[in-house]
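A single protein chain has been omitted from the complex, and every remaining protein chain is retained in its original position.
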Amino acid sequence: MSDVLISNLVKTYPGNTERATDDISLEIADGEFMVLLGPSGCGKTTLLRMIAGLELPDDGSISIGSRDVTYLPAHKRGLSMVFQSYAVFPHRSVRDNIAFGLTMAKKDQAEVERKVEWAAELLQLGRYLDRKPAQLSGGQRQRVAVARAIVMDADVLLMDEPLSNLDALLRLEFRTELKKIVQDLGTTTIYVTHDQGEALSLGDRVAVMRAGRIVQLGDPIEVYDTPTDRFVGTRVNTVRIAPDQSPTIFRQTTPVTQFGVTGGIVRNDALPINRIQSRTRIERRNIDSSRTTPRPITGWTGGTARSTGQVSVIAPAPEVRQAIGSRPGRGRSSRGNAGNQGTEIRRQPPAQAQPNPGAPVYEDRNRNPGRGRHEAQPQPAPRVERQPVVAPVQPQPQSNPNEYRGRGRGRGEGQQTQQAPPQAPPPQVQRQQPPPQAQPNPGNVEKPGKGHGQENRGKPSKEQRGQGKAKGKDKDKPE
Amino acid sequence: MTAPDRAPLRRHRRNRVLLQVACVAVTAFMAVPLYLITLAAVSSRASLNAFPLSFLPTDLSLETLGAFLSSTGVVPSFGNSLIVGLWTLVLSLLIGVPAAYGLARTPFAGKEPYQLFLLFTRALPIVVLSVPLAQLFLTTGLYDTTYAVILLHTALSLPTTILICASVFLAVPVDVEEAARVFGCTPAQAFRQVVAPMALPGIAAAAIFTFVQSWNEVLAASILTLNRRTLPAQVLSSLGDSPLAYRFAGGFALVLPALLFIALMRRYLTNMWGSTIR
Partner (left out) sequence: MAAPTLDRDTEAPSRARRTRKGPSGLLLIAPSLVFMALLFGWPMVQGVLLAFRGDQGFTLEFVQRMVTDANFWPAVRNTLLLIVVLIPVQFAFAIAMALLLRAKPRLANVYFFVWAIPLAVSDLAAGLVWLAVLTDRGYLNSLLVGVGLPPVAWLAFDNWTSLFLAVLIAELWRATSLVLVIVVAGLQGIPRDYEEAAAVFGASPWRRLWTVILPLLRPSLQVALILRTILAFQTFAVARALTGENFPVLVGETYRWYVTLQDPGVAAALALVVLVLSMVTSVIYLRTLRSEDAR
């Protein structure tokens, strides 16, 4: 049992210009169950493989226990791993598979047998011990993979999306079982997944990753309540984009402009494409996802993204967060207050549409009074931008600062949200206005986390329908 | 946090270097003899008579090759090899491609035995066939003709050709073919329009492989012919009493098609052999 310390880990795959992991630092306590959550390509698997020793980092270091293992070959690290494809050796019986690690470590035969029996029993494989993997079903092979890993009693247990090849029902079933097994064992575990549900239900802490960085780190509740960087189509008003819309479709994403963020939306790499599709019903991936260069914060550079579906507002990109004074939740291992970090996102529901100053937007998340983070934000600049972008957004500008502040402090402003709803719809109707989040606000203002889903549920649809292209309801359900 | 332990990294880097060194060594082992025979074939007679031989192309001339080509029987044997190779190619494709298609696509009783038969014949030693066939051809008057060699070479290459082409056809999705038929093609048209283009690269590889095997084949060709020899047979039969230079040039002439073949077929190499492992 050991803790794992990762410092400034950098890796770029040869032939790529972008870093697979960009200066990642993470501390995992002894016995902790850490989940790395993120869309594909975010670097979570690379990170896991570097911990396992299957890849070597370009820079940075990894320590397990107090031993530096950065460049140690995999077979000397004393770890166990469950692979996504199970990697159960087809030419060996189940028993030999489970015993593999122990055999490699040249353990005494009797002990090996004892442990194999124990693991097999734990995973209900007793009957299959002498069969070959080809005679087992996928789920059973997965159990063999897990048994093989836990029998080792290794310092750290690594899991690379172990449940993703199972069918949905098995997945849920096994998730619970897995959690129990790991809890009983108490091994330090690092678990990679793209499934939010898994992440939030299994982990002691969740590290949300995107584009090679950890954008948020905290316990599941925090991450759920106050996501910094997640695509939160659910929680945000959806913006409907007409097919004849010229590029810079995202000009509708007024929430962003309210924050004075200009680059956040356009920068599509801030947005996992698969999430867009699932949330927004875009028929084809029209979104130009090739724009990966960060936009300058000071100007709205528009974008070339095009979409003929609904797009939900996304959180601002990291640089932008910085600009508005939030600290990107990267790698800070503060367990308890990681939530503070990324809450900036305040995805402001397009309350900007509302001339309602102080329309708090969506703050429910961050309802910590006293969080005056936003002050730092250079409101003015963004405001300017707003012009070209959002015609409909008339009123906003001034309300911005308030809004921000409103979030943290002045609940007073927050109250105004109540009014928001009424105003919201009318002005916006012609444009794809993010449905007056105000709507959800009232309900959610009080509630910290749950709100996401609800917020959008109601309004957006209406708007969308009005707008004409609403294909379906907003899929912005949390998760 | 402790400072990173760089020893394993150094070891890793050193291993990568050793890996390259090993690869280069093996490449040298493979390539240097080829270089040397080429050098020998294009060096002048005089330089070949000198000793020690030069490793560098200092004294190039075409006289060695020229002498080789003008030796009796060499040029005709080139022609014979070409004829035999091409006809073998044509014949094995004519017979083999339909068989491969049948093997890949149609169910018929006896598929398994047929496949076993192919594998078995593939493993059959050529020599076992050559001697009796030579006798047979003697009696039928086919002895010492290119036809004899063509027939034997075709028979020898058929199993491999059928197996390779069968796996090529298997790799063409059936759906595509069926779609063509739904849209009005007869089976033959569907084959021509849809399957053939997709299978073409693989079949071309098999064809070229057949040609090269035929070009290289020496035993049967030597036994089955006397005067109308193929190039390898010719060189073999005059080995005993030919000067070294002749032999070097002969070696080079035989190697050249191999180089061309591999250059062309590089991409399909593993496919071809991988597919014949059944």
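Should a chain be cited, it is by its letter among A and B, assigned in written order, with residues numbered from 1 in that chain.
Going forward, a contact is a pair of C-beta atoms (placed from the backbone, for glycine too) under 8 Å apart; a residue touches a chain by one contact, two chains touch by 3 or more.
Quick caveat: nothing in here was measured; it's all calculated off a predicted structure.
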Missing-chain contact, candidates B:N80, B:T146 or B:N216, resolves to B:N216
Contact residue for the chain not shown (choose from B:R10, B:R192 or B:R266):
B:R266
Which one touches the absent chain: A:A29, A:L54, A:L170 or A:L185?
A:L54
Which listed residue (A:G38, A:G101, A:G203 or A:G218) would be found touching the missing chain in the intact complex?
A:G101
In terms of residues, what is the contact footprint of the unshown chain on chain B?
16, 19-20, 22-23, 26-27, 29-31, 33-34, 36-37, 40, 51-55, 94-96, 98-99, 101-111, 114, 117, 121-136, 151-152, 154-155, 158-159, 162, 170, 174, 178, 181-185, 187, 212, 215-219, 222-223, 232, 235-236, 239-240, 244, 247-248, 250-251, 254-255, 257-259, 261-263, 266, 269-274, 276-278
Touching the missing chain, which residues of chain A?
52-54, 73-75, 77-81, 83, 85, 87, 89-91, 100-101, 104-105, 148, 152, 158
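Operating definition for what follows: only the chains that are shown with their structure count from here on.
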Inter-centroid spacing, chain B versus chain A (mean Cα positions, whole Å)
55
In the complex, chain A touches chain B at residues 5, 7, 56, 61, 63, 66-73, 76
List the residues on chain B that touch chain A in their complex, please.
1-9, 12
